[in-house]
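Omission of a single protein chain aside, the complex is shown with its protein chains in their original locations.
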Amino acid sequence: MLAYAIRRSLMLVPVFLAVSVIIFLILHFIPGDPIDNLLKVGSSPTARAEIEARYGLDKPLPVQYLIWLGNVLTGDLGTAIVARRPVIDLIGQALPHSLALGGLALAFSSIVGITLGVIAALNRDRWPDRAIMGGVLVGSTMPSFWLGLMMMLAFSVWLGWFPVSGARGWSSLVLPVLTIGLGGTALVTRITRVSMIEVAQKDFVTLLHAKGLSPLRIQLRHVLRHALIPVVTILALRIGWILGGAVTVEVVFARPGLGTLLIKALAQHDYPVVQASLLMLAMAVMIGTLLGDLLQAAMDPRVRAALA
Amino acid sequence: MSQPLIRVEGLSRRFDTGGGFLKAPRSMWAVRDVSLAVGQGEVLGVVGESGCGKSTLARLVLRLIEPTSGRVLLDGTDLTTLGAADLRAARRRMAMVFQDPYSSLDPRYTVADVVTEPFVVQRRPVPPGAVAEMLEAVGLPASAAAGYPHQLSGGQRQRVGIARALALHPEFLVLDEPTASLDVSIQAQIIELLSGLRDRLGLTYLFISHDLGLVRYFCDRIVVMYLGAVVEVLPDTTTAPRHPYTRALMDSSFSPDPAQRRTLAPLAGEIPSPFALPAGCAFADRCPRADARCLAERPPLDGDPAHPTACFHPL
Amino acid sequence: MSPLLELQGVSVAIAHAQLLDGISLRLDRGQILGLVGESGSGKSLTAMAAMGLLPLIGGRVTTGAIRFDGQDMVQMTEAQRRALRGRRIGFITQNPMTALDPVQRIGAQIDVVSRLHLGLSSAAARARTLELMTQLRIPEAGAVAEAWPHQLSGGMKQRIVIAMALAGEPDLIIADEPTTALDVTVQAQIIQILAALVRDRGLALLLITHDMGVVAQVCDRVAVLYAGRLAEERPVDPIFAAPAHPYTRALTLCIPRDDTARGALHGIPGAVPTALNYPSGCRFHPRCPKAVSACSATQPALVAYGEDGRVACHLPGPGAP
Partner (left out) sequence: MTAAARPAPAVLRAFRRPVGALAGAWLLLVIAAAIFAPLLSPYEYDIQTLKEAYQPPSAAHWLGTDEFGRDLLTRLMYGARTSLSVSAIAILISVLCGMTLGAAAGYFGGRFDRLVTVVVDLTWSFPEILIALILVAIIGPGTTGVLVAISVAYLAQFTRLTRAQIMTLKGETFIEAARSLGAGSGHILFRHLLPNALAPVLVSAMLATGDAIILEATLGFFGLGAQPPTPSWGSMMSAGSALLFKSPGIILFPGLAVAITVIAINLFGDALIAALDIRSRMRPPQ
């Protein structure tokens, strides 16, 4: 298991390099020159060249990449062109907010989703199943920004339970977490339900019944354990979804975070900030898939055997 | 034996697996140095348990998979070196019937589509009345032509599979466990059908099976395989086996006759992993007659040319 | 002495389809009853009914009684049935490859039975597990108990399933095609183990199989099912020597024996009907060589036949058609 964990972690290195190249390149396709923002109207070409040199924009692309990569690996994410501050500071300010939001939303989707999925599967084709699956369908079809605004309208404006926006205190997290979490919950509920139902039809479950074990014990100790394997896989693979949800929801609720940072930087063509926020999001996705694979291996001896 | 229609010489196939990132590849010989000949009009049975390589052999003979080494001669032509066009032409002369009657027919094809596919593939016009004729030959009503496979029973589907194999009037058929997924009652129907077709059309069969009783009933000669290699070739269905494995295989099948009840002495152990073949005889660790030589040295397939056996201590 | 297991006129339905119709069987201690028939005849359903596991597949007993040791399982509460399962009735499924929980170690899967039903401590349960495994000639039982299912071969897994079935010290074992998924040489090993259990421990075995060879070699009695009904039920020797039902006779003629001449193998024409299109009268009549007009008109009753046997046929008895 340890050997596998090490090997699996090493596999992130080429993936990281590939992602970094893509992120680096994408940014060079974005039209709009940030330098224009820095120059006063009518500045001389020399002033322009000076600024280009300061940000290393005059060198060939591969060299720019290597310099950038080297800096990134040593923790230097560059200086924000518009904000004129080290990018690492901006990221450092944004990251805790996004992590709190993403982590809570992930926890919410997993706990609520698995619970609802189990209840739905145990009551297959009866009213609790239909009610849950109906609710899940409705929940997953609303655009998250709209859902966020509507909840804001209902709970903050009309009922006054939570602050409308901002990031002060725990209560400001409730609506954003709910908004992101509902989409994730829908996904987790669906997968949990389908996979519980599928596993329950397997031969070994029949044999567990034949051993005289109680149905509830079979469902919770055996069937659920198997059903969670695909749930973990999907959750890990789609950790990005949750972060993606965070991007829009942060903007809607005017919360500081990677999403707000990214959207603002995109609008301002602030390369270093965009690069750094994308890199952070990409790393979160990679760590998510790594954790998912490791969890899966921990849960299933067959996976470990196939990888040994 | 009459002039061989099919001659297989030193056929081997290795499969490599694994070999990913920081991971050691493993390889196994699914078929090891198999030579055999099927005479014109003969039914040659190949029998063995799972992992013995009989299905791989069937596919190698029809070149559905490429051999690692060795040759397959159809009427003197080496199939293993033919180019795409020549191979397609050669495929008119040989065909295969598959084990699984469910997955061997495309669910979106009607029965008529299935049995005319050989013509489409070979870019030949479908002769008028051919569909009804083919269906009749395998005992299906002409009205079945418009139906889809899912509307048919397992036995009927297998008949459609046989009709497809016969469409271009091949001389040689590879039958890969054609009855293993069917009930015994249906198995007997299919065997009767195949038997009748062979008599009527003068076909040559390579019949793959795990059921020694069935092979002894249906085939002229029997090749016994164990872990990729031929261990014995029985010249007819009555000759007593000389290889201990063949004997064990015979003793493991139950006679449907309470009068012949006997105390079973089943073979101990199970088939070893093909990834870790022993140096000597592959059967040695399960064999009651094995000695030190069997463990160290691989016995060649020799002895009586009509009844070769790969054993140092034949019965 | 009352039989250990007795099915009396058991009918089973799933949704609206009546899949078993008036099945009656008897099994005494120390006996092996073979249950044969083509796929779709209702063999596995009978096993599920006798295990009280029909709800798992959405089925229910509509009429009849299933008496285990004199008590009707149909009338029991689910808790009472559950107390029997694993404790007094052991179950062996067809495919050992899928019968074990792939994410639980072998030993634990056997231990749970004796802990649950015999109230053993974990240590005592493990000791019993190892003892059972050794009796079933599983080499290095200690190591195998710590292994995962995917690390074992098919034959070894089937022995584990047998150990699981034995762990509650049952009186009856129901084995549903226990060898179908195994290699020929391993099939013989498993059948030998099962036969020895009955001989040595005085268990009763309900052996469901499509292999008439296995039936001939190890069973005491044979029940032949066709399309959800019992065709014939008799001791093994006479049923092979002189089958009373044409279906039984047809089944024995399907399998080549050492002395079967070329061309003497006879299939049964047609296929087993599904519950949606059961024929009238005797359900076998469209495929029966002896059928007369009465066969399509009225359902033959199950009547006593020969020594300790019963048959449901208008024209029972030997004789070629």
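Some points to look at:
The first chain written gets the first letter, and so on, giving A, B and C; residue counts start at 1 in each chain.
The criterion applied here is as follows: a contact is a pair of C-beta atoms (placed from the backbone, for glycine too) under 8 Å apart; a residue touches a chain by one contact, two chains touch by 3 or more.
Note that the structure is predicted; figures quoted are calculated from it, not measured.
Note that the absent chain touches A, B when the full complex is taken as a whole.
Of the candidate positions A:A53, A:I67 or A:L153, contact with the unshown chain belongs to A:L153. Touching the chain that is not shown, out of A:P86, A:P215 or A:G244: A:G244 (per the contact rule at the top).
Set against the missing chain, the residues B:R92, B:R198 or B:H313 yield one that touches it, B:R92. Think of the hidden chain as still there; on subunit A it touches residues 15, 18-19, 26, 29-31, 137-138, 140-146, 149-150, 152-153, 157, 191, 194, 230, 233-234, 237-241, 243-245, 247-248, 251-252, 262-263, 266, 278, 281-282, 285, 288-289.
Within the entire complex, the positions of subunit B that touch the omitted partner chain are 59, 62, 64, 84, 87-89, 91-92, 95-96, 98-100, 103-110, 113, 117-118, 120-122, 161, 164, 168.
By definition in this document, only the chains that are shown with their structure count from here on.
The highest number of C-beta contact pairs joins the chains B-C. With centres taken as mean Cα positions, subunit C sits 32 Å from subunit B. Subunit A and subunit B have CA centres that are 53 Å apart.
Under the contact definition stated at the top, not a single residue of subunit A touches 2 or more other chains.
Those residues of subunit B in touch with two or more other chains do not exist in this structure. Touching subunit C in their complex are the following residues of subunit A: 202-204, 206-214, 222, 225-226, 299-302, 305.
Per the touch definition, subunit B reaches subunit C in the complex via residues 49-50, 153-156, 183-192, 195, 210-214, 216-218, 248-249, 251-262, 264, 266-268, 270-271.
Of all the residues in subunit C, the ones that touch subunit B in their complex are 38-39, 153-156, 183-189, 191-192, 210-217, 236-237, 240-241, 250-258, 260, 262-263, 265-269, 271-272.
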